[in-house]
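Working notes for the structure below.
Removed from the display is one protein chain of the complex; every other protein chain stays in position.
So, chain A:
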Amino acid sequence: MRFRAKIVDLACLNHFSRVINTIAKLAKTCTLRLTVSKLYFILSDKVANGGVSMWCELCQGNFFDEFQMEGVAAEHNEIYLELVPENLSRALKTAQAAKAVKIKLTNKHCPCLRVAVELPSLSSSSRIVTHDIPVGIIPRRLWNDFREPSVPDFDVSIYLPVLKTMKSVVERMKNLSNSIVIEANLSGEMNLKIETDLVSVTTHFKDLGNPPWASEDECQSSAQDRDLESMAEARIDIKKLQQLLAGQQVNPTKALCNIVSNRIVHFILLHEDVSLQYFIPALA
């Protein structure tokens, strides 16, 4: 099992750091899955997370100048690591002006991801900062826990409003209530609602547009027969929604959510080379 990668381009480094920062805001601990062509940051829906799950996928070629991976075995050419993304985020934070960043899987006293940052200096040789980030190697028998979640059989799929606006609305609502209702219909309308003993607040968004989903199988056709005005809704933990919105450092190219009434809300945020899926279950 071997892993070595290198980033030399500053723009790629900044982009990668931003992705890691976003992941760090969403999960205290998560799984990093490495394949020959992609990296995945995975959070599986455990009770400890409040049932939230996350799937973030990056193409390594868009970030790394060098990337070598040898998995646990030839037929299973992948590596699954458990790590604290905040550690990785901190290691990259002071690498803004780096000449190169190398990441390597090592096992000196315990398995670690060694992040070596080469910094410019006035002297003849560069300054090197290394951060040994402890990781857990996830054995193959547990890999099934981390499969890609399938797109749920949703009732409504709708594009999200401008994230910045949505974020400021949700942040203010967070002060008033612990849960928020997201409802949307196939006419491009979405409402965010909170209701307490003292006050109820609703923010209406219009003309958002509904993404066209190719009906691959019969399951999606239920959405097509739906009354366009009818709202699908789910009440979710407002903090989880706020975390998702606050963690976005860059505006996604596409942002949408799929609502399964009273079950789950599935958020999809797409950037050019990163896709992030986030599932927030409905509250009982």
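Rule of thumb we're sticking to: a residue touches a chain if its C-beta (ideal position, glycine included) is under 8 Å from a C-beta of that chain, and two chains touch if they have at least 3 such contacts; residues count from 1.
One rule holds for everything that comes next: contacts and distances are computed from a predicted model.
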Problem set entry | Omitted chain, identified by the protein name its UniProt record gives, among "Glutamyl-tRNA(Gln) amidotransferase subunit B, mitochondrial", "Cell cycle checkpoint control protein RAD9A", "Alkyl transferase" or "Phospholipid-transporting ATPase" | "Cell cycle checkpoint control protein RAD9A"
Problem set entry | Sole residue of A:S17, A:N49 or A:N87 that reaches the chain not shown, by the stated touch rule | A:N87
Problem set entry | Candidates A:T35, A:N77 or A:T130 - the one touching the absent chain | A:T130
Problem set entry | Full-complex contact with the absent chain, from A:C110, A:V162 or A:L228 | A:C110
For this session: Write the list of chain A residues that the hidden chain touches.
Result: 87, 90-91, 94, 109-110, 112, 121-125, 127-134
